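Okay, so here's the structure we're looking at.
The other protein chains are all here in position, but one chain of the complex has been omitted.
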Amino acid sequence: MTARRTGVFVCHCGTNIAATVDVKRVAVEMGQEEGVVFSKDYVYMCSDPGQSSVIKAIQDNQLDGVVISCCTPTLHEKTFRDVSTEAGLNPFRCEIANIREQCAWVHSNRDEATEKALKITTSAIRRVQNNEALTPIGVPVTRRAMVIGGGIAGIQASLDLANAGLDVVLVEKQPTLGGHMLQLSETFPTLDCSQCILSPKMVEVSKNKKIKLLTDAEVTEVSGFVGNFKVKVKQKAQYVDPELCKLCDDCTHVCPVVVPNEYDQGLTGRRAIFIPYAQAIPASFNLDEKSCLGLNPVVCGKCADVCEAQAINYDVKPKTYEEDVGAIVVATGFDLYGLENMGEYGMGKYEDVLDGLAFERLCSASGATGGHVLRPSDHKEPKEVVFIQCAGSRDPENHCAYCSKICCMYTAKHAMLYKHHVPDGQAYIFYIDIRSGGKGYEEFVQRGMEKDGTVYLRGRVSKVFEKDGKIKVMGVDTLAGRTIEIDADMVVLALAMQPSKGTADVAKTLKIGRDKDGFLAEAHPKLRPVESVTAGIFLAGAAQGPKDIPETVCQASAAAAKVIQLLSKEQLEHSPAVANVRLSHCTGCEMCVDACPYEAISLTGGGKAYVNEVLCEGCGTCQATCLRAAIDVKNITQLQIFDMINASIGG
Amino acid sequence: MASTPTQTPKDPSVFEPRIVAFLCKWCSSAGSDLAGVSRMQYPSNAVPITVMCSGSVSPVYILSAFNKGADGVLVSGCHPGDCHYLKGNYFARRKIFLVQKLLSFIGIEKDRFRMSWVSAAEGAKFAQVVEEFVRDIRTLGPQRKLKAKR
Partner (left out) sequence: MVDIVNIRAHAKDLLEKGTVKMVLGYQRGTAGVLAEPAFITDAGQADHLVWDPTCVQNLALYLVNEKKAQSHQRDPDTRPIAIIAKGCDSRAVAVLLQERHFERKDVHVIGVSCGTLGVVDKNKLSKALNGRVATKVEPHGTDSFKVTTAEGFVDVAAADVLADRCLECACAYPAMHDVVFGEKHEDRGYPARFTALGQLEAKSEDERWAYWEGHFNRCLRCYACRSVCPMCYCPECVVDSIELMVDPTTSADEKANRIKWIERSAVASENSMYHLVRAIHLAGRCIDCAECERVCPVDIPIRMLNNKLEKEAKDMFGYEPGLDPELPSLVASFRDDDPNSFIR
């Protein structure tokens, strides 16, 4: 039935709308529209009295459709649909006319904005008058989750989920869990050893029966929808069976291949068969097929020969897993902005100009130099070290526009650790300003200055170059107003964090958005910070934006809580605004079947299109493809669009 | 940031283009919301119709908008690869390409019908797309070729 008792509610939003749109005029004119029996304006429609007045109006006037002319439907569509339900009106008989974001806020001429608001509201009225009353479709839920990324974020999320009783599939691209946190030496502001606090959690993951860990693995395909995703995971060939590997290290002694060790930021070398860290989980050696002489016993085969446990098999093939999960947490982490991008700091040409992670490896007891800070070039103890903050960040013209957030703190930590390793050395830090918000953070920076004598120089470094075995740093101290030249033994750049290299691909596979800097986009910057725009997919850690360890852990637990909340339901509600076939017009040409992105349409025996409503997402691609007007998405039908076009033109 | 509203009455002799903008819900409509939140100012001529996906915009909608008197029609969706519905925008791209070629072939000014990719993060781009579109259509004047004389 076409709605003939429509109510219109025009919100002032304080002065947000009312300052540019003549809301009174909108309410009055809309009251005269065909089928509108009630119309009013109110200062805050979403407030408690505002909502109550909508309920009262629906009941008093037996309204069969309502239009709320207010802000974007992403904010309050749900609010007012709930209000409608409370008033006894089917929620799908409520539509939002967005006259704030798409009108009042973007125009300044009051007449013009009001004219546009009238058109937008009329359009919504025309639409709601042909809205069907619908009931959500119930869909069963797969009570199982996937976590992508095995750094601290992924580990925390997996443990929280598993401890809540859910089965978890944890997918990590590298051969071990741990991510970048496992590379760190000590962590600010308490200087506890990173590996000491992380490895117990890694072991916990490996011991937890609820967690299925897939390392060396990547997500290649995702289909389905919230509550029922189907994920394909491809795992590289596991030439060393982790179950059999005894960690005896015999294999590395015979392996003839040496390549830079990426886990040590290239400061050391490793063999083609290797273990990333002693703490690696799974606790097993790995064969890197890229650097191995060819996985061919005729060519080499030495490692397999010496392996007493017979854990090495060159004939293993990559595996593809198909996992059914109800929700996905994406925690793909960060990479550092490349040194090679920093033309002014030597583009990675100078051995003694390091990035922060390499410096971590120098400080780490498990690192390249066994915990002694030594110059990579000549293994001498550096006596003067310059740390440069904001390297590649806060520089929209040349590098990343954003503040990388954690660099102030980790640079303060680096200077402090350096002083602990080389007590007679001197650390200089070039900074723009110091951002030390966080519990104990400011005190930590102060301690570095006062106790460890770190010299902070406010200004940018214009150039870094090698001369006579020293790294010459040319900078400026803007506070003292003088140029500075330091003959440093080592320079450490606090490079910006950027989304890890695989993040773009993961985002594409999962169909979740990214922001302008490439970080994963949250559904709402304030109110939905751990949800992606796609229902059932959640975000955690530095893939969403630069953040430190405590914040990452917070977000990971929050994402886990969201998943637990989602999967605690017996069934999910699927939007009933799905495609509907007009059998009389369908010729069974199969064009909609080919065009449907969800394979939700098939042909029946009678040669007519049939929509599987659970699979249909209501995108309307079929609607636009059908030549015969035989398929329509409910509540945004061609008739409704026709009326909306009319209203939008003002005809 | 928002400037004080002006009250200048409309000059009837100035041509005000009437534009219908089909925006996909997930990217372009969200992008236009962002333009709003950022208080970016652009002309009010384009009236948005939010559809689920650019792939749902039937060529008939576009032709019909011209028939009803639109001076310009804009279709805006997610960038390739970013479609909320996986591939709706690819279908849209193909259909809309054909409509554009057909309209131009019969002598409808090419600039009256435009497609854009505007993501949810591109508020500024949305404002710019509308601004340029309105400017281009102003120079073309009213669309009378397909408009029904009713």
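So that you can tell them apart, the chains are marked A and B in the order they are listed, and the count of residues begins at 1 in each.
Criterion: a residue touches a chain if its C-beta (ideal position, glycine included) is under 8 Å from a C-beta of that chain, and two chains touch if they have at least 3 such contacts.
Just so it is clear, the structure is predicted and the values come from calculations on it, not from any experiment.
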item	value
Options A:273, A:287, A:592 or A:619, residue touching the unrepresented chain	A:592
Candidate in contact with the missing chain, chosen from B:18, B:84 or B:114	B:114
Contacts of chain A with the absent chain, listed as residue ranges	1-2, 130, 582-585, 587-595, 603, 607, 625, 627-629, 638-639, 642
Absent-chain interface as seen on chain B, which is shown	59-60, 63-64, 67, 80, 87, 90-91, 93-95, 97-110, 114-117, 129, 132, 145-150
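The definition used in the following text is that only the chains that are shown with their structure count from here on.
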item	value
Averaged-CA centre spacing for the pair chain B and chain A, given as whole angstrom	30
Chain A to chain B touching residues, read off their complex	19-20, 72-74, 98, 100-113, 115-116, 119-120, 123, 508, 511, 513, 515-516, 521, 533-534, 595, 597-598, 617-621, 623-625, 633, 636, 638, 641-642, 644-646, 648-651
Residue ranges of chain B touching chain A (in the complex, touch as defined)	2-10, 18, 20, 26, 29-30, 32-37, 39-44, 47-53, 55-61, 64-65, 68-70, 81-88, 91-92, 95, 119-121, 127
